[in-house]
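A single protein chain has been omitted from the complex, and every remaining protein chain is retained in its original position.
When the chains are written out, they are named A and B in that same order, and each has its own residue count from 1.
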Amino acid sequence: MVVFGQFLEVLIGGLLAGVLYSLVALGFVLIFKASGVFNFAQGAMVLLAGLALVRSLDFMVARGIPTWAAIVLGLLFAAVVMAITAAIIQRFVLGPLVNQDGLSLFMATIGITFVIEGAGQMIFGSDVYPLSLFPTDAWFILDGIFEGGLLVSKIDVWGGVIAGALVAVLAIFFQRTKTGRALRAVADDHAAAESVGIPITWIWFVVWLVAGLVALTAATVWGTKLGVQFSIVFLALKALPVLIIGGFTSVPGAIVGGLIVGAGEKIAEVYLGQHIGGGIEYWFAYVLALAVLLVRPQGLFGERIIERI
Amino acid sequence: MLYREAGQFKTSYAADMAIFPIRQDRIGVIALLVFAFVGIPLLAHFQLWPLGSDYFLRAILIPFLILSLAAIGVNILVGYCGQISLGSGAFMAIGAYSAYKFGTGVHIPLEFLGTEISIAPLPMIVSILLGGLMAAIVGILFGIPSLRIKGLYLAVATLAAQFFFDWVFLRVKWFTNYAPSGSVAAPDFYFFGYLVNSPIERYLLCLVFVTIFALIAKNLVRGNIGRQWMAIRDMDIAAELMGIRPLYAKLTAFAVSSFIVGVAGALWAFIYLGAWEPLAFSIDRSLQLLFMVIIGGLGSILGSFLGAAFILILPIFLDQVPHALGVPVTVETVSHLVFIVTGALICYLLIVEPHGFARLWSIAKEKLRLWPFPY
Partner (left out) sequence: MKADVQERPETASAGHVVADRVIGDVVLAVDNVSLAFGGVKAITDVSFDIRKGEIRAIIGPNGAGKTSMLNVINGFYHPNQGTITFKGKKRSQMRPYIAASQGISRTFQNLALFKGMSTLDNIMAGRALKMRRGLLWQALHWGPALAEEIRHREAVEKIIDFLEIQHIRKAPVGKLPYGLQKRVELGRALAMEPELLLLDEPMAGMNLEEKKDMSRYILTVNDQFGTTVALIEHDMGVVMDISDRVVVLEYGRKIADGTPDEVQRDQRVIDAYLGISH
């Protein structure tokens, strides 16, 4: 029972941590679906959103603005920063690169990553900034069944709640609003969508904006957990294997992929890592993705591609 | 006026297929090589400008040569064969650590068989080439997924290589000969019994490697296998219908590329760093190499040199120029500026000139052929 309890604790911790990967992966999927761009910069956008939020928050709190107002204004400020970023990216990089092949676009987003990282840290600073929007202590649950109970961290639960809310909001946005419908049309065929009068540059701006807001949401949770710092960029890279496992075009895939990666790497770390040296969380997700690629290249939820010539 | 090819008639296909078919180019390249092999050592020996101190050799020329070599390797895979790689740093690491193991003696205990494998320390040149070979073998292994997956999917597969080998060299103590700090120091470097130690000797050694491998790379890309790589890059389905085997073309690209990158990694560790940690070959290194290739020119050997030079000189430039102008700039700001300029340049080049500096260079030459008369 103790062994099983320990396993359950690791599993729950892993699943909840996986939700954080899902949060970043969602941003990737949105952009990929709507514009076919594989956005390497999503991690940098999380960093930028986090920096904008935490720095403005600190600035306002230091000047005696009540915390709740500072949080609202800080979120607003960070949202505006993400909107400006989206507009700049759309206007100066992706607009001119329309109709280029996926690889060029991908490399362009690596360029964008560097600009965001450099500019973000230059403007907002490059230290580790603690953010405390959510409680970071833990609950002990089911202590009637397991001795000492199972440890569940509150921030992870918050992450799960926020991810769930985000998916619900996005689903409503895609299904119920005019912009959402236009977005789906653009995703299917952007030339056709343009020919029926959908303002395509506006739509792409909206996509990047939404991805930016998703990044901001991820930043609130990640920032609370780890502090806002540069290494968030590399953690966000783990969204890539998540996407490979879930499939690039699938929102449910991003969620499920995140859960698989989160749980998988925690379990592997605890049960396998101790035998081969520890720290395998560092690469486990990528190797898992590689294995999935070899068996099912389109991912668990992706569509099969028929090649034509 | 000087740059004219009028009157240079080619009477054989061999002459037409030469690396530098235009006479002025040949003269220029020979002059450059003579300067690199003779001129620079002489300047350094007599401590003449700009080689008054070691700085220029140690901090600019040697890393430039080694990173150019690595960029050539990356360019073969990314620029010629169209297989994007975010894991070049890992292959440099494999080259470096393998060469280190071969150079200090390989010892593999096989207790369950009651025996062991022991190889005495090998000469450094042999170790470095073996380092390249090990990188090539691992490159082939990680290239196998490229037969089923393409483009961005492959990028993630190469990331797997990057993170996995970061971990291996950090955690598997065997590779670092159980050094407690995890950092290893290169053994003395003997070139056919001669100790290579002074900066100028190190520079010449790198130059020899780079010249030979650049020539080999150029020969490969203009031959049959190079055309197969480019065919796979430009239109893989049509290439297969033309009888080009994707398996062979892609895996040779992975092998040749990883070999060159591995050798560059070994040189980087042995000649430039001297002592190093796994951090020296992190994903930052991989991205840096990718940037060199994009900025210099995808699918161009010359571009690999130009890209390496640019990426290397940019931080120095951004550091020196504000100082010279009397504007105080912190080290941190410089590093952020480097990020911004590099990233922006990548985007700009992808939009305006996807073939990078190398293409700009050849446009300039075209103009020069006509100059000063426009027709």
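Heads up, the rule we're going with is that a contact is a pair of C-beta atoms (placed from the backbone, for glycine too) under 8 Å apart; a residue touches a chain by one contact, two chains touch by 3 or more.
What you are looking at is a predicted structure, and each value in this text was computed from that prediction instead of being measured.
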Query raised in the report: Given the contact definition stated above, which residue among B:11, B:224 or B:330 touches the chain not shown here?
Result: B:224
Requested in this report: Write down which of B:234, B:284, B:332 or B:366 is the residue touching the left-out chain.
Outcome: B:234
Query raised in the report: Since one chain has been left out of the picture, which residues of subunit B touch it in the full complex?
Result: 12-14, 17, 216, 219-220, 222-225, 227-228, 230-231, 233-235, 237-246, 252, 256, 299
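Methods note: only the chains that are shown with their structure count from here on.
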**Report entry** Euclidean distance of C-alpha centroids - subunit A vs subunit B, Å
**Finding:** 33
Query raised in the report: For subunit B, which residues count as touching subunit A in their complex?
Result: 82, 84, 145, 148-149, 151-153, 155-157, 159-160, 163-164, 166-167, 170-172, 237-238, 241, 283, 287, 290-291, 294, 332-333, 336-340, 342-347, 350-351, 354
Requested in this report: Would you mind writing out the residues of subunit A in touch with subunit B in their complex?
Outcome: 38, 92-93, 96-97, 100, 102-104, 106-108, 110-119, 121-122, 126, 234, 237, 240-241, 243-244, 248, 276-280, 282-283, 286-287, 289-290, 293-294, 297, 307, 309
